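Note that this is a trimmed complex: some chains were dropped, and none of the rest were shifted.
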Amino acid sequence: MTVQRPIDAAQPGVDAVTTRAPKAVKLENVSVVFGRGEKAVTALAPTTLDLEKGAFLALVGPSGCGKSTILKLVSNLLAPSSGVVIVGGKEAKAKALKVGMAFQNPTMLPWLSIERNVMLPLKIVPPYCHRFRAERKGEFRDRVHALLDKVGLTGFGDHFPWQLSGGMLQRASLCRALIHEPDLLLLDEPFGALDQFTREELWAILQDLYLDRRPSVILVTHDLREAGFLASRICVMSPRPGKIISDRAVDIPRPRDIGLIYQPAFVEMTQELRALIAQVRK
Amino acid sequence: AQDLTPVRFTLGWKTQGSDAPFLLALSKGYFREEGLDVTIDQGEGSAATVTRIMGGAYDAGFGDINAIIQNAAARPGEAPVMVYQLWNRPPFAIVVPKSTGIETVADFEGRTLGGAQGTPTTRMWEVFAKRNGIDMSKVAIENMAPNLQEPMMIRGQIDGAFVFNITSWFNLLANRQDPAADYNWFSFEDYGMDLYSNGMMVSRAMLAEKPEVVAGLVRAVNRATLEVAQDQDAAVEAIVAFDNLVNVDIERQRLVFSLTNLMNAPEGATLGMGDLDDERLTRSIGIVAEGYGLERAPEASEIFDRSFLPPLEDRKLTVAIN
Amino acid sequence: MDDELSINIASAALICGFFALWEVLCLLLGVSDLILPRPSDIVATLIDRFPVLWPHILQTLYTTLVGFALGVGIGVAIGVLIGVSRIAYGVAYPLLVGFSSIPKVAVVPIFVLWFGSGTTPAILTAMVICVFPIVVNIATGLATTEPELEDVLKSLGASRRQILWNVGLPRTMPYFFASLKVAITLSFVGAVLSETVASNRGIGNVMMSASSNFDVSLVFAGLMILAALGVALYVVFSMLERRVTGWATRKNDFAVT
């Protein structure tokens, strides 16, 4: 069911499908070092990574290995210390793609209600921003509420962020990443604070959405089943300073059903990944 | 009304009874009759009148001739020119409470006097001391704002103050003192310093470019001055019309004080209102030059211009208090 | 809320107590009304002279508000500039600090020389005097904005202007309102200052002529009016503040839970 290919991080494994597809994201020998001199911390060792357009990549690795750093590089929140980051064919700062990002810490603007927070991308990102004034109490509002309903936050649109529980905030943050139908979806542990059932529901929702619009996705997660269920490719990172030490495809046909995760082949794949991670930890 | 010439005029201080000539001329339309549209603003001190005019914000004003002397020395050809002298006697005085036991100028030694910096009284102290044989080094001078002098004197924090009698007299009254019975007044004119003081001055520019306006101003003010000396009721009315905040009683008394103590110099009988004695002016220029340490003593003609005064018979001041 | 009400009553009582104490101390210590009049004197004067004072109050309120509005506009603009640009920070801050260390009394005569006496210099003084606190607080607010909040917009490819409007400025509101409280009181001081130097109208002019006549209770009546106007505007801003920065002060909502 899956093919594991231990690969050189500098020349990531490329299978037949992926070589032909145009690239949504390209990291070429990108490294990130914070601080200088003695106190310098290498957050990311030189890393090369391609993401084909429409691919769903899961990024797993031990705490502090640089997963969030990679997402920040791709969304141009961070400039690489070396190497280049190409997004949608241009340098990351050109913002060639419509990006949606769910942060690890679901940062909401505290002065805006949940509804207004979730609506933010529609205010900023073209083409929505042109219609924002006209639609913010009409179509856009309905759209936000429909999405909030989907993730189980019905009726919390007019609450303020501090009135929500941790898991609820995380769901709102996911909505904010999705509302403007981005071409490139960056999700940093978007389900970490959720119970298993809510989580599985959201997996299904995310998968539907992916199948529907085929954005390119990078999902950071600690849950191997989550990675296996959602992703078409799983990259495993080494401990800090991290680099990608394994890159494997997940060739399970979509739509995938939640029952999948109890199937022996699937369990076997997660066990394999687990073993791999256990090995690199030493 | 279109052909009226606008004139910006500054008083020497906040509205006071002694401003009556200008305010009466305004309220009775004397300026207007001369073809002038005069706007009167309150001032920040009779010396500042000179700066205000030199700065170009005002064309004319009521201010101190000694400040003109001072500026004329440093900037010949820029300082305004006095065209109508109102106060022929100086208001400069040192006032001391009788309780201090200071009876003669010699008693100042060993005492503390308070003065507002830059007022002519304070600045002339050096000359005053020299002329009257006082050892300046034995008199302590403390600087303070004018309106602090009387309270600090009353509280005994200073032994005496360098003042304008027309101001201090009424300040003491307001502080419930008896300025006549409980205070000794050392008037500068009694100690060999017969300076001139306030009058109407105009800018050099106006003097050069619009002499007819200056003449009109002088005529109107002269007319009002003579009237004020006769009819203080009308004067007070004009004052209140300009500024309804004033204390009518006090300003009326202040007006009377100016008429009887400042505007009635002996020389007035021969010179008439508004004019002055060149010799006395030259003498006072010398005093000022000495007091302020001026680099040069300006000519009297740089300071005063009598060419706009109406004929002498139209400038006879007779004071009648009613 | 009952709690709210009782706190308001307690506050009002204490403020009244302050004036009562003043009155009693003046009586007991026999303080001369030429130095510090009793509140009852001041109020009597106030009521007595109110018809005469009224146009002056309006004048001062007018110049203050116009100057304040201009000052706020300029202050916010400079503050944003300083908060956003390193060069503006290096240039504008020293100049502003230097200028603010100068007593405005020294500047008013210059305004008068340029613009004549009256309303214009009062407005200008009210304006220049209140710019600096606003600049400082806006700039500090912007500089201390959490990068995480900005990242939310940056990740969407927002422009710097959009980030400023949607994150920087809203986040800075608590700082801004704090500076408004200081600025409005300074505006009053500035307008009055200018009126004492050069104007025929306004509370400043009233106080100056009252003080040159030693009408001390009228001077204090003027001060009372200024204080009252200041407090009135403070109340207006407070209400605005509660609406706008409620999100930042939510702690207080729960102090009473």
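Note that the chains are named A, B and C in the order they appear, and that numbering of residues resets to 1 at the start of each chain.
Here is the rule we use: contacts are C-beta pairs under 8 Å (C-beta built on N, C-alpha and C of every residue); 3 or more make two chains touch, one makes a residue touch a chain.
Nothing here was measured: the structure is a model prediction, and the numbers come from that model.
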Notebook entry, point to check: How many of each chain type make up the complete complex?
Noted result: A x2, B x1, C x2
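Methods note: only the chains that are shown with their structure count from here on.
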Margin query: By the document's touch definition, which label belongs to this structure's chain graph: line, ring, star, complete, or other?
Written below: line
Check: From the centre of chain A, which chain's CA centre is farthest?
Finding: B
Checklist line | Per-chain Cα centre nearest the global Cα centre, belonging to chain | finding: C
Check: Just curious, how far off is chain C from chain A if you go by their C-alpha centres, in Å?
Finding: 49
Margin query: I'd like to verify one number: the distance from the centre of chain A to the centre of chain B, where each centre is the average of its C-alpha atoms, in whole angstrom.
Written below: 85
Check: What is the distance in Å between the mean C-alpha positions of chain B and chain C?
Finding: 38
Check: Considering chain A alone, which of its residues make contact with at least two other chains?
Finding: none
Margin query: Please output the residue numbers of chain C that touch at least 2 other chains, ranges allowed.
Written below: none
Margin query: Help me check something: in the complex, which residues belonging to chain C touch chain B?
Written below: 34-35, 52, 56, 109, 112-118, 197-200, 205-206, 208-215
Margin query: Quick check on the complex: what are the chain B residues that touch chain C?
Written below: 8, 10, 13-15, 41-42, 44, 48, 51-52, 55-58, 146-147, 150-151, 167, 170-171, 174-176, 243-247, 250
Item checked: chain C-touching residues of chain A, taken from the complex the two chains share -> 72, 75-77, 95, 98-101, 103, 105, 107, 109-112, 120-121, 123-125, 160, 162, 176, 180, 186
